[in-house]
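All protein chains of the complex are present and in place, except for one that has been dropped.
In this document, chain identifiers A, B and C correspond to the written order of the chains, with residue numbering beginning at 1 in each.
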Amino acid sequence: MKPRDVVVFAVVTMGLLLLPAFYGRANYLLHILVLSGLYAIPAIGLNLMLGYTGLVSLGHAALAGIGAYAVALLTVKAGLNFWLALPLAAIASAAVGAVIGALCLRLRSHFFMIVTLAFGLILHSVMNNWDSVTGGAAGFAGIPRPDPIGFAAFRSLPEFYRLTVVATAAVFAVQALLVRSQFGRVLDAIRQDEILTAFKGIDTTAYKLAAFAIGSGIAGLGGALEVSYLRVAAPSSFDMVESINLVLIVVVGGAGTLLGPILGALVFVGVPEYLRLASEYRLVIFGALLVAVTLFARRGIAGLFAPRRAKTA
Amino acid sequence: MRSFIAASAAATVIAALSIGGSPARAQEHVTIGIVSATTGPFAAPGKFELNGFNLAAEEINGHGGFEVGGKHYLVDLKIYDVHASAAEGASAMQRLTTVDSVPVVLGELSSAAAAAEAPIAQDNQVPLILTVPTGPELTAQKNPYVFRVNANSNQLAKSLADFVGKQGWSPLSFIAWNNDAGRGGVNGMRESLPPNIKLGYVGYFNVGDVDFSSHVTNIRSSGAKAVMLLMDEEPGSLAIAQLRAADVPVQIIGTLAMGSDRFLKRLDAARLAGMVQYNAFPPNAPLPRIKAFSDRYKAKFGEEAHGFAAQSYDGLFVAIEAMKQAKTVTDGPKIRGALAHLTYDGVIGRIKFDAEGQADPPVYVTQWCDDGRRRILYPADMAAGCGAG
Amino acid sequence: MTTLDIREVRKSFGGLQALAGCTFALDRPGIYGLIGPNGAGKTTLFDVITGRQRPDHGHVLIAGSERVLRPHVLAGLGMARTFQECRVFPELTCLENMLFATQPKGLGRTLGQAFGRSAAHRRAHEAEARHWLQLATLERYADEPASILSFGQRRLLEIAAALVTRPRLLLLDEPAAGVNPALLAVLRDVLVAQQRAQPAVVLIIEHNMEFIMDISERIIVMHQGAVLEQGSPAAIQASPRVIEAYLG
Partner (left out) sequence: MMLALAEQVFNGVMLGAIYVLVALGLMLVYGVLRVLNFAHGALVMLGGYLCQFVFSHVIASYPLAIAGSIVALLPVGWVLERGVFAPLRDDLQNQVIASLGLVLVIENLVLVVWGPAALQFRLATTQVLVPFGPLRFSLQQFLVIGAGLACVAALFAFLNFTKFGTAVRATAQHPGAALVVGIDVGRVHAVTFAIGTALAAMAGSLLGPLFLVFPQMGDGPLLKGLAAIILGGLGSVWGAVIGGFAIGIVEAVSTLVIPTDYRDAVAFIVIAGVLLLRPHGLFGRTTRYEA
């Protein structure tokens, strides 16, 4: 980790934390930033899998959903403190992710994609159909904002905004540490040539499983924070469309780059806002934009700034 | 496919409105927030909801707006598309209550989205008046800023179960959307069915599914006496067509989306004959308030009035009434206070919110006659012959 | 403990018998050439040794160990290999390619390091890696991504990267294929230097007779799924059975 990067990271984080002070009551801006953060966190988890290990999962949102419903049940039904429920939620997602990963990892490319999609669909069905536990399709309402810690409260929008900034920054830091370590280099090697990596003496299955579990755990964290922010857990927030959205966020932002997921999330939340007045043409424009990114910015938005080494062979 | 985040302003609609009926003399404007769907799978029901709001706004402005504290105000609608998504609902609500700083927000179609909007309404002290979503939980959150004009699925179920019980249609089977409306309906009925009615086969399908053959087969072999279709107009027309084609001898029970002339156009009198459906308001009922509304609606949109439109139409008038009584077009808490106590006679009936903000409008049951007209069967005191439904 | 011990290995696909009781053992370090006409079973044998195929019958022992071996375990036993299609990490620099296998491999270890101070393995092996790159005439590409190399250069990089791990057993699958004469000479020097620096059992499948005869000290000829002849290049070239096998 270059010291310069660390300084930039710290400055940006501080700046974002101070934002509410400058913007008196621009609540809406804060809300948009919170949503971006809440999409960026699971996207970072997916980036570890998709961007660095080459595992394109189409069921990632469902794993965020595990964390979301875990925190909902633990806080509302079991009356647990949010800060106890949060890690448990992340662990639950990681565990489910590990199980699904163990089942899927022997599959390649499109087969892997469709089976992750299948598991996502199955998990979503459970969230939507198990009325007595999940509240069913109408959603699990009445989820509280995080409990205060000492003087720090998280109920109001500016307060939750600060929490989101810290959480996103923390997850981003974890990503950076993982990616720039030997662990990350191995994942990257697996993406480039799994067989060669294996003959270099690396248990690729174990590494892919670890990537899947960590990515899922991070997703669960994001899902838990999201429902605590929205104060309702709705199955539709964790369905196939949302899983696909996460893939779009990562790839548009720049798969396999540290900043990709965050840039992608900002674009995803921001651009539709900006296009608001284009009314029904909004989604047409957005779709065209996606196609344009794939054609003219193969490595995503982040790739425009820091192009990775030529990809051939 | 549903979109990603945030909601889209239907600029066109707003434009249409401001042209609407704004008289020459300069006047104050008050902007009312609307959350609905103009794209995605919920765009179709969303259109009816918006028709209701637009018609109401046009009439109010046509009469020179409404008066509060000696000032005349014209109504502008700020309409955001939330595609029945919780996150997008939150975004729209957040924007309406801060950037657009509207005094009150109306509408919504999805219970999940509404559940995400409700807490923001409370945070920013802006009343949220729901006009379509039926999830009972929404008005059970002890949230003083949430009101619902339409009957929730439990209220609908109570009246309907009462009716079905009187008819003795047992066993009663279902084909229902696997979403909040469909599941809520089935669960509501399950709880309120009288002992003489047994629950039969329950077939769920996803929004967008069009093939009901396996449900139809199972309903026939289960020997169901009646089947309740908890879905919207479009899948409804398919389900009925497939039930009739398979010649399954069951009594069909539909939703308010299936008691209209436009639904008749989708099928035909022969296949609809005998079918019953609940309705928020029967467009041809021999009541002046209903007649008047139905005529105005037909005049503007060239088709028979829709229940969602009626509920939303009343919703906007309720909001205006509350502002008048609160003597403010800005102070959320005051308007909220007025809403809690007001009584308003709308086209769907008397609207008075209980302690939880839930109104209790009458629920009608109408039936298709052989000639493609409808009659009112329930409530008994409203019963009227063919052509009245 | 014998480095590579192949006993009575049989393998057939459907009706066709690819290996019909193949037996030989390699213990003394040195360069061994594995030749034979097409369909002799060379590639199947390679697949069996590298764990891609399971033998129907017989035993393959690597460093005395016989289990259904997964690639990373084989590597752990001191086996390194190259691929017919030539595999290097295209997005890593040549130096990174060289150093990759020298880095810690255990999941627990690397994960732990991610959040602790990462130890300086790199420098430990960098000198040696650069030495091999120089022999392979690739030193000026040390910090260039492997994807820019020509096929022949990539082949050299692949072999050099395999050598850095100081394998006991090195399997080369047609190393000379598609490599121009100049680079072929370099390849030869690299292998010879390797034998001097860190003697190991090197088994080479090759069709380029000139190259294989020149570099190998011992040749194993396969025919119809079994070993037909073993011996010095001279002896093999003189053997009538071998000549007949190739002509027939």
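In this text, contacts are C-beta pairs under 8 Å (C-beta built on N, C-alpha and C of every residue); 3 or more make two chains touch, one makes a residue touch a chain.
Since the model is a prediction, treat every value here as computed from it, not as a measurement.
Novice: Given that one chain is not shown, which residue among B:Q27, B:N218, B:Q251 or B:Q325 touches it?
Specialist: B:N218
Novice: Looking at A:L19, A:I91 or A:L121, which makes contact with the chain not pictured?
Specialist: Checking each option in A:L19, A:I91 or A:L121, the one touching the absent chain turns out to be A:L121.
Novice: Since one chain has been left out of the picture, which residues of chain A touch it in the full complex?
Specialist: 50, 56, 103, 106-111, 113-115, 117-119, 121-122, 125-126, 128-129, 193-195, 240, 244, 247-248, 251-252, 255, 280-284, 286-291, 293-295, 298
Novice: Could I get the residues of chain B that touch the absent chain, sorted low to high?
Specialist: Counting over the whole complex, chain B touches the hidden chain at residues 1, 3, 38-39, 41, 43-44, 46-47, 178, 183, 202-211, 213-215, 217-218, 220-221, 234, 237-238, 245-247, 266.
As a working rule, only the chains that are shown with their structure count from here on.
Novice: Looking at which chains touch, is this a line, ring, star, complete or other?
Specialist: Topology of the interface graph: linear, an open chain of contacts.
Novice: So, comparing each chain's Cα centre against the centre of all protein Cα atoms, which one is closest?
Specialist: A
Novice: Looking at every pair of chains, which two share the most C-beta contact pairs?
Specialist: By contact count, the leading interface is A-B.
Novice: Can you pull out the residues of chain C that are in contact with at least two other chains?
Specialist: In chain C, no residue touches at least two other chains, as defined above.
Novice: Any idea which chain A residues touch chain B in the complex?
Specialist: 25-28, 31-32, 35, 39, 128-129, 131, 135-139, 141-142, 156-157, 226, 229-232, 234-237, 241, 245, 248, 268-269, 272-273, 275-280, 282-283, 286
Novice: Which of the residues in chain A end up touching chain C in this complex?
Specialist: 177-178, 181-186, 188-189, 192-193, 195-196, 198-204, 206-207, 210, 308-313
Novice: Where on chain C is chain A touching in the complex?
Specialist: Chain C reaches chain A through residues 50, 70-72, 74-76, 80-81, 83, 87-92, 100-101, 103-105, 107, 110-111, 113-115, 118, 145-148, 165.
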